[in-house]
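Now for subunit A:
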Amino acid sequence: MYSLVDVHKRYGLRTVALRKLNLDIRPGEFFVLYGPAGAGKSTILNLLAGLTRPTSGDVRRDGASITHLPPERRNAAMAFENYALYSHLTVAENLAFPLRAAGVRPAEIEVRVKSVAGVLGIPHVLDRRPGFLSGGQRQRVALGRAIIRPADIYLLDEPIGHLDAKLRHRMRAELKALAVDMKATIVFTTTSSKEALALGDRIGILNAGRLEQAGTAAELYDRPANTFVASFVGDPPMSFLNVSVRPAEGGPALVTGDGQSIGKAPSGALGRGGLKAGVRSTALTLVDPGTPGALAGQVEVVEHLGHSSIAVVLSGTDHIQVLLPADARLRPGERVGLRVDPTRLHIFADETALATDAA
Partner candidate 1 sequence: MRKSLASAGLLALLSSGGAFAQECTDPVQITWSTIAGFYTDAMASFVKSFEDANCAKVTVVNIDNSQLYNKQVIEMVGQTGAYDVVTLETAEKAEFAENGFIRPMTAFFADKQDLLNDVSPTLRAMTVEYKGDVWGLPYYTYSAGMFVRQDLLDDPTEKEAFKAKYGYELAAPTTWEQHRDIAEFFTRKQGDMLKGQPLDKDFYGVGLMAGPFPEIQDEMSAMIWGMGSDWLNAEGKVPVDDVEKAMDMYLRLMPFAPPAALTVTYDGVMNQMKDCQIAMTAGFFLDQWPNAVKTEENCPGATMAAIEAPLKKAYVGGFLLAVSSSSANPEMAEKFVAHIGGPEIQQQFAEMGGASTLTSVLTNPMFATPEKRATNGQYATLNQVFESMAGFSSNLFKTPFGAKIYNTMQIPLQSAASGQISAREAAEQLAADVEKICGGPCPIAN
Partner candidate 2 sequence: MARITARRLIKRYGAFQAVHGIDFDVADGEFVAILGPSGCGKSSTMRMIAGLESISDGQILFDGIPVNAVRARDRNVAMSFENYALYAPITVYENIAFPLRSAGKDAASIDRAVRSVAEKMELTALLGLKPGALSSGQAQRVGLARALVRKPAVFLMDEPISHLDTRQRYRMRRFIKSIHQEFGHTMIYVTHDQEEALALADRVMVMSDGMIQQMATPQEVYSRPSNAFVAGFVGEPPINFLDYADADDSGLTIEGNRVALTEPLKARVRLIGPRGLAAIRPHFLRLGAESPVRLQGRGFITEELQDHNEIFVDVGSVRVAIVTPPGLRVARGEAVTISVDPEHLLLFPADVKVKEHADEL
């Protein structure tokens, strides 16, 4: 078990990379760090690897501090986002580097390099130098170099982010299977919601050096702690309606800016204004305009995504994204009605989630 305890990390005088961060990574789990660029994901990997030290706070392993343990003694393997390939060595030599450093026998090195190259689909480039590889190939070499030796923890910094869609999709599955087989502890960073949800046993959502929420995919998806998490998990992202709580028949109701009611308000929220109601595109159904109980709006943009479409509907002053079947024939400017699944509403005050009765 690796832990970051009250870790604060500053670069120079002003740049704060991590703020009082606490995080546990459990043995054998596939932990995904997910957040926008600059959120502090790579800093966490560097701290775990020992490549940088916290400004304050502690890095621990099984309870013992390893803050000052140099990287070469941590038995951590890492794949770097910018590949970090040795341009003066061939692919085979790059892959062999960690094994040579550990003094593995040449015969075994050869076997291992071939095996890893096979898994990653790069056996035909083993003799080339990194300068002659495509971006995708380099990334696979970088990944290969990280997984070629047994390590206590694997730190993978956006290891498949530069692959093309088809390969990324395939590698995602391979990686997951590999992780299951190896029972290895893996920390993986990404900026893609799909990757995070698909891969993570648990996911930590980072924003501006803070851990916004950590939990399983389902926890994050169904019970986002705040609007940041809500908007960041799920593809397409959640839409938000500005709502307030008004008294109505059968209890307080959530009412949008232009007076449309969208459902029951959570208890304890009575009288509060300035709330946000988050709704996923899959929780909305398109109905005829004027259907009672449905939000009225006007289609702004329709995007065709092949199997489905996304329509952006303007209701009052709120933009709402609706996932539609591919054959839905909507045009910009068309008036529509939206029925909201009240059980899948997320209510937030001051950016933080409120417990909803419905949920």
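If you want to know what made the cut, all candidates are chains of the complex that A comes from, given by their letters.
Annotations for the structure displayed:
Definition applied: contacts are C-beta pairs under 8 Å (C-beta built on N, C-alpha and C of every residue); 3 or more make two chains touch, one makes a residue touch a chain; residues count from 1.
What you see is a predicted model, and the numbers here were worked out from it, not measured in a lab.
Touch between subunit A and the candidates 1 or 2 in this complex is found for 2 only.
The touching residues of subunit A, counted against candidate 2 in their complex, run 36-38, 121, 134-137, 163-167, 169-170, 172-173, 176-177, 180, 191-194, 197-199, 217-218, 221-222, 231-237, 280, 282, 300-301, 303-307, 310, 312, 319, 321, 326, 332.
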